[in-house]
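For reference, the structure discussed in these notes is given below.
With one protein chain held back, the other chains of the complex are shown just where they sit.
Let's look at chain A:
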Amino acid sequence: MAPPAQSQRSPSPSQPSGKGEVSDLKSQLRQLAGSRAPGVDDSKRDLFKKVISYMTVGIDVSSVFGEMVMCSATSDIVLKKMCYLYVGNYAKVNPDLALLTINFLQRDCKDEDPMIRGLALRSLCSLRVANLVEYLVGPLGSSLKDSNSYVRMVAVIGVLKLYHISAATCIDADFPAMLKHLLLNDPDTQVIANCLATLQEIWTLEASISEEASREREALISKPIIYYFLNRMKEFSEWAQSLVLELVAKYVPSDSNEIFDIMNLLEDRLQHANGAVVLATIKLFLQLTLSMTDVHQQVYERIKAPLLTLVSSGSPEQSFAVLSHLHLLVMRAPILFSSDYKHFYCQYNEPFYVKKLKLEMLTAVANESNTYEIVTELCEYAANVDIPMARESIRAVGKIALQQYDVNAIVDRLLQFLEMEKDYVTAETLVLVKDLLRKYPQWSQDCIAVVGNISSNNVQEPKAKAALIWMLGEYSQDMHDAPYILESLIENWEDEHSSEVRLHLLTAVMKCFFKRPPETQKALGDALAAGLADFHQDVHDRALLYYRLLQYNVTVAERVVNPPKQAVSVFADTQSSEIKDRIFDEFNSLSVVYQKPSYMFTDKEHRGPFEFSDELGNLSIGVDAADTVVPAQQVDANDKDLLLSTSEKEDGRALSSNGHMPAASLAIDDLLGLGLSVTAAPAPAPSPPSLSLNPKAVLDPGTFQQKWRQLPISLTQEFSVSPQGIAALISPQALLRHMQGDSVHCIASGGQSPNFKFFFFAQKAEESSNFLVECIINTSTAKAHVKIKADDQSMSQTFSTLFQSALSKFGVQ
């Protein structure tokens, strides 16, 4: 254990600081070094204790290094331990002196007592001085073969330490192979577990440069090794069990019987006292059953109770970590937890971070049956002493309202909040009422009546003030005093510190002007004048824009500033489902606690072992490279398409006789000007292999999901959608039918205007090689975004051309 780096802390009275004491210690140690008098060990021990405590509180005692080493010749194990600790801490800054210690450490590595052997070896490996590695190899090699498991256990970790000091030395000494032997043959489970941890780390780091290492890494998740671990599961310590369970989660069983066997074997782990084991087991179960929808649901049922118990027992930190995981599961299966909502009620004494997460859970599980009770509970918190909590609970009520359940009752509650006359309650509520109106304009009458009674003087927080002003502008025709309230706000323009509020004020007064020109004209003039003189760039620019718009044409200005609005269906800050899936893949890791996938908070070199998920960075580079060579090769490829071999033509005929569009002739369509997109089409392979698709392909959703997670993205493309295409997308079914005509099948689709998302798949005619496609079409920007993944990477280009031309006939180019 390395003590913390030197920190400036006031030492306690019993531990004075200063040079005097250190040099005192030095001379005392020197006296004792050579002495063989009886009882010398006791005085040594007192001195050593002093040195260690100085070191720990941050006093630099490296100057006694030499003396410490001299005193280290002792048979007393506590003295030895203290000495090892000291040496381990200061060796790095004194590499020359560290050489002195090598001798006695090496001697101790051959001691009779296994504990001393182990401790000495651990210290030896912890020196972390690069030019001393040559002294490590010998003791490590013999310790790996030691008869005592304690020594072997230390040696295995020692190998990892050596690897981090000098990877080459470690590999050259052939330590990984020795560890692999121990992994499979050692009688002691702790040694095995350490081997597993060490090998995973070494092979993952080596995998990028060595073929063999990556093969070895894959071999760890092969059936025999996994079964070897599973059969010995109960012998492992609880920590080792979590490690092994993590490994097993990466294993892909061959059939469902195997899955059930594994789950039966491990079911009792869900009852383990250690939360880490429980969570690792849950991850394993979830991963195993991804492709079996029914069983997956049963797993949710099964893991519910253990998770809820973990939340209510143990420390708040533990509750928080478990709640984060529950939150993720709740988002995936809200119905499952909807009857357990009471578990997420907040207790007064819980820390705020736990309460906040619980509120998120309550919003997530709210549905028709429990909304009323949940909202009642949330209203209790809103009236509570705890102000941050009150704010959060009001936000939670708002979120539930936006989820569309029982809006009627919730709107009443929100309006009651406004009558509570607490500044912060009013502020939060205003922001919410604004969002609510953006989604449900039909509630405006009720809300406006109450909002109109709020004096703008009582609202100070910028966000709330901006919300109030937005409502004044938007509903100025219904709010009798709107122009006058705005006018008084504009009079105090100078006192308004938030630029956000001033921007809203400008827009609101414009909207008001279009509806009630005579009453607002003066206020508008004042506002534009004040805005033009504003020192904030955005405010100034907006005022200028409005001014010129009005000058040009008032009706145009109205069309720009106050067009008829569509109700918002999904707010833009909602987390995308892809990110959620990715977090789910990283279950039982910090990703879940941070609520973002690991690539968002880690560097590439720190990624965990066995990362299957594709790396976004690499992909985009790949696509860029393809883009740059497009124009020249495309023509080339199209030419080649004209010179189809006869066999390919026959393929095409065979398909067309089934009533499907032949793959090959599509390229000819392109030449006729129906159009491949020029902007973003990637370069096809120089001689595209022919590809025909199985018109009756089948793939179950589970397999699709699994493949989608495992395969890397072969291609990403962006197309533009023609107006006809957008018109046809009014019913997304049209696209599905169309694509099916081209042997591309839809497995899932969803979304609301303007965003549609489709998952397609296709299979090669003669073999079961799959292509998976995600296609996101945004009708407002008229863009289609396509991601293709393929079992057979080499065919993905060909498939993409095919897919693209199928789309192009639908109006997506």
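To be clear about the criterion, a contact is a pair of C-beta atoms (placed from the backbone, for glycine too) under 8 Å apart; a residue touches a chain by one contact, two chains touch by 3 or more; residues count from 1.
Keep in mind that, in the parts below, contacts and distances are computed from a predicted model.
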Missing subunit (named according to UniProt) among the choices "AP-3 complex subunit mu isoform X2", "Coatomer subunit zeta", "Eukaryotic translation elongation factor 1 epsilon-1" or "Pyridoxal phosphate-dependent transferase": "AP-3 complex subunit mu isoform X2"
Touching residue (missing chain; options A:Asn103, A:Asn131, A:Ser256 or A:Ser315): A:Ser315
Contact residue for the chain not shown (choose from A:Glu21, A:Asp76, A:Glu519 or A:Glu718): A:Asp76
Omitted-chain contact residue, chosen from A:Glu21, A:Asp113 or A:Glu718: A:Asp113
Residue touching the undisplayed chain, where the options are A:Ser63, A:Ser149, A:Thr703 or A:Asn755: A:Ser149
Touch with the omitted chain, as defined above, among A:Lys26, A:Lys161, A:Lys399 or A:Lys465: A:Lys161
Residues of chain A (touch criterion as defined above) contacting the omitted chain: 1, 3, 12, 15, 42, 45, 49, 52-53, 56-57, 76-78, 81-82, 85, 113-115, 119, 122, 148-150, 153-154, 157, 160-161, 188, 190, 193-194, 197, 235, 237-239, 242, 246, 268, 271-276, 278-280, 305-306, 308-309, 312-315, 317-318, 321-322, 324, 342, 345, 347-350, 377, 380, 383-385, 390, 420-422, 588-590, 592-593, 608
